[in-house]
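Below is one structure. I have some questions about it.
In this view, the complex is presented without one of its protein chains, the others remaining in place.
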Amino acid sequence: MGRNEPGGYGNQWTPPTYTVDGDGKVVGGYAPREPNNWGRWGPDDQRGTQNLIGPQERVAAAGLVRTGKVFSLALPIAPDAPSLSSRPRPMITPLMTGSDAVVGSPYNEAAPGFQWSDDMLQMPTQGSTQWDALGHVMFEDSMYNGWWAGNTTTLGRGRVLGIDHQRESFVGRGVLVDAARSQGLECCPDQQAIGPELLDAALASQGVDLRPGDMLLVRTGYLAKWWTRPPEMSPEEYFGATPGISRDAVPWLHEHGVSALACDNIGVELLVPEDPEDRVLPLHVACLVDLGLTLGELWDLEALAEDCAQDGVYEFLLVAPPLYLPGGMGTPLNPIALK
Amino acid sequence: MGRNEPGGYGNQWTPPTYTVDGDGKVVGGYAPREPNNWGRWGPDDQRGTQNLIGPQERVAAAGLVRTGKVFSLALPIAPDAPSLSSRPRPMITPLMTGSDAVVGSPYNEAAPGFQWSDDMLQMPTQGSTQWDALGHVMFEDSMYNGWWAGNTTTLGRGRVLGIDHQRESFVGRGVLVDAARSQGLECCPDQQAIGPELLDAALASQGVDLRPGDMLLVRTGYLAKWWTRPPEMSPEEYFGATPGISRDAVPWLHEHGVSALACDNIGVELLVPEDPEDRVLPLHVACLVDLGLTLGELWDLEALAEDCAQDGVYEFLLVAPPLYLPGGMGTPLNPIALK
Amino acid sequence: MGRNEPGGYGNQWTPPTYTVDGDGKVVGGYAPREPNNWGRWGPDDQRGTQNLIGPQERVAAAGLVRTGKVFSLALPIAPDAPSLSSRPRPMITPLMTGSDAVVGSPYNEAAPGFQWSDDMLQMPTQGSTQWDALGHVMFEDSMYNGWWAGNTTTLGRGRVLGIDHQRESFVGRGVLVDAARSQGLECCPDQQAIGPELLDAALASQGVDLRPGDMLLVRTGYLAKWWTRPPEMSPEEYFGATPGISRDAVPWLHEHGVSALACDNIGVELLVPEDPEDRVLPLHVACLVDLGLTLGELWDLEALAEDCAQDGVYEFLLVAPPLYLPGGMGTPLNPIALK
Partner (left out) sequence: MGRNEPGGYGNQWTPPTYTVDGDGKVVGGYAPREPNNWGRWGPDDQRGTQNLIGPQERVAAAGLVRTGKVFSLALPIAPDAPSLSSRPRPMITPLMTGSDAVVGSPYNEAAPGFQWSDDMLQMPTQGSTQWDALGHVMFEDSMYNGWWAGNTTTLGRGRVLGIDHQRESFVGRGVLVDAARSQGLECCPDQQAIGPELLDAALASQGVDLRPGDMLLVRTGYLAKWWTRPPEMSPEEYFGATPGISRDAVPWLHEHGVSALACDNIGVELLVPEDPEDRVLPLHVACLVDLGLTLGELWDLEALAEDCAQDGVYEFLLVAPPLYLPGGMGTPLNPIALK
């Protein structure tokens, strides 16, 4: 794969036939599939479906806080957390420690008695509970709203569609769909494709409806299996069997005005192809490139889902801002659900 | 300084006279000053004054959302942001780029047309808008609630008082005190010590009162000067002149039940000593070690303060969760104020 | 393990009974076993047995270069190289790339036509072909020549016994002992303890003798098995079965004046205990702490050994300097053998 040979990597390369205009957009390249939101919020838009959340939606969402219960939907950022083996592990490395204080480090005792500990964080921006930036995925050298892939470079990072454009996004009504419980299961079956029918049935059984701008959290129950998987199961086998949102849900997501979609699995969608003839990771391409609909992965929905099952309330205020990472192609975060 | 010689570093070391018990607490060591909260929420407490926020406080805080306005209080995580020169700069390094996609990287085109960008984040956990963990500061080998400094080691990190214990904290009522505007200034004077009188006067002029559990955000206006400081001013000179919360405010913070305190400067308090005879960074020691009161630094309060000045409303729902960093001594975050 | 309880970790801690003097040395603590070199080259010595190589030894070693053949003894620094799973993988991350150049990065074309690529290296200092620094191992809070363990802190790193003290060391005569071939084997048997008899026999069969100051390279043949091990074998199983230098060789190394010892395995010695009653990793403690004899691990001796077998010459000029890492507890390197 790569270069000019889809079936296997080759060294040769022929320059593309498109050009790039003065706005950094591809001319004569990829045309988005239907449905899509290219141009819907103007040619400069970098927030996609988060535009569906406005002040009214936020006020209404705050009105959902009735009991004061708070839920963190984040996994611990730790080396043993679920991760593709191709991504480096998160590391927390110390700059100063309490043990240094005890032995009287010349640096730690800046003044009699005063001591401190400090540390560094290093992690892939998609190495734990995360949002994808809209620029995370490209199709045929194009990104959401027509921008060129070449806007994302090594030095300089994402000049467009970085997660920084969303630093005041992801605050609004959240709705949980417990796809596992609504089927009477602890966990959705391996490789189950969760499509519109299953989503509609779950919403109906939960007695909650979707409104434009909602952020949809779908619980498959699969994340919890990471820690109990058999020792001989490789991460790739584990992830390969994940249930996920079907590509058939794309029109449904668009029609309901879903503004963000997060799941308790590695890639929201199935990692095995639903249709080998289709594009690879078709939900990613349709949501991130065509619709500008942000995806969230590795969300820990267990405690929230347990609570929703008990009180029957599946809606809440969701406050899930990204870190303010200029040009970042994703972000770790600690999403907070308030009921 | 260091080892046994307060006036200058010496190589010799005499073991401490205290011991450490089976709970990892110091026996025969530092006794906290008054006021303090050691034991107030039990011997195992690791959340300190955040215990003052309960479900009722959160419901009341959500009720403050009236207009749906949202404010990110985070600085960009970037190498040119304000930082002590002793801390490494944040770095975002790519794992995959759009430019790789354009040239047909053998790794990027996993399947025809599908392409992606990925990156890594590396930064000090206190290298941008942040919370200190309660374990960040120690005094005479002791931490909040009596734990021993030796619980924080290189490998293993913080076995107690890490920021992970606060992953569902920092959700409640926020109150902004605009210490600069309330004095009719764009920025508090250099090295101004903001004490109880100034805080009371500002609250009165703003027409807002404090309630137990409130998170207090104090704007000095000083952060904005970072980007306009003269080129010959070193970071250390800039930080040295910072206005900040006076050590005299400690009893006031305690009496008002302030549950967290964040400022738009590098260290909340002054970096020059108010009293050279006192402990170094006395507010840090009093808040983090004695009171268990979390401090937030480098918060960007400009847009929020501008809005508060316009509508006269200085209270809001604040949702400011840390990353879920096991044993982390601090955390970057993107605090969200909702009005 | 840890703190005061050898049989299992406990939180309690009792301060040590020793003190530390003005030279940073332990008073009333660990006494080195025999043989040892504490004090042999003065109280300030930080180079240990490398003192055995002087100008004469270097001139003589250069005289061994007869054919001009050159051998790199380094493994590639790469994520799939042999490594304990507790150490992070090496990473090479780009700061600038050729693909950026092709797409016309605003940063890459500083001037018409001129373009560049840059990268960062991140790795454990002992994560590939390496030398241990003498400060890498401590026994009962003491290091070589009596220094205290507390001299090595998080901030500040090794104030003594860092690899920087050896930046002009490791240049002299190298002698290869092919422990595998001399037994007529491709690889030494699993967990074979290579003691004085085997070493003497191999030297005799190779027709080479040892002289004071020699750096001894022992080939077990085991490193090559890393890439052909069965997929179900974990790194820990692989390393656990390694053949290695026996603790019984310690007096022999001392008597022969060996100045450094390197092997083609993960830890020079066996990882399973030869005698469960003895200290853990007894060769490490005896060499690094008692003798000040530097150890090298993960050396790739295959091509050199093949050549030695062909021409019957097992001696050569070895130039194996560390990186100049102040306070570093180890170093990656590319050792060069010249015949």
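To keep things simple, chains are lettered A, B and C as they appear, and every chain counts its residues starting from 1.
One rule holds for everything that comes next: contacts are C-beta pairs under 8 Å (C-beta built on N, C-alpha and C of every residue); 3 or more make two chains touch, one makes a residue touch a chain.
Worth saying up front: this structure is predicted, and the values here are computed from it rather than measured.
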Residue among A:148, A:222 or A:299 that touches the chain left out of view | A:148
Out of C:77, C:185, C:224 or C:272, which touches the unshown chain?
-> C:77
Please give every residue of chain B in contact with the chain that is not shown.
-> 88-89, 91, 94-97, 99-100, 103-108, 150, 153-156, 232
What chain C residues would touch the chain not displayed?
-> 1-4, 6, 9, 13, 16, 30, 54-59, 62-63, 65-72, 74-78, 87-88, 92, 94-95, 97-99, 101-126, 128-129, 135-141, 143, 148-154, 157-158, 164, 167-168, 171, 279-281, 284-285, 317, 319, 321-330, 332-334, 336, 338
Tell me, which residues in chain A touch the chain that this view leaves out?
-> 3, 10-24, 93-95, 97-100, 102-103, 105, 120, 148, 150-151, 154
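The rule we apply is simple: only the chains that are shown with their structure count from here on.
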A CA-based fit of chain A to chain B gives a rotation angle in degrees, as a multiple of 5, equal to 180
Does the chain B and chain C pair touch with the same residues on each side or with different residues, judged by whether over half of the numbers are shared?
-> same
Note: chain C sits from chain B at a C-alpha centroid distance in Å of 43
With chain centres taken as the means of their Cα atoms, state the distance from chain A to chain B in Å.
-> 27
If you look at chain B, which of its residues touch at least two other chains?
-> 3, 13, 16, 94-95, 97-99, 102-103, 105, 120, 148, 150-151, 154
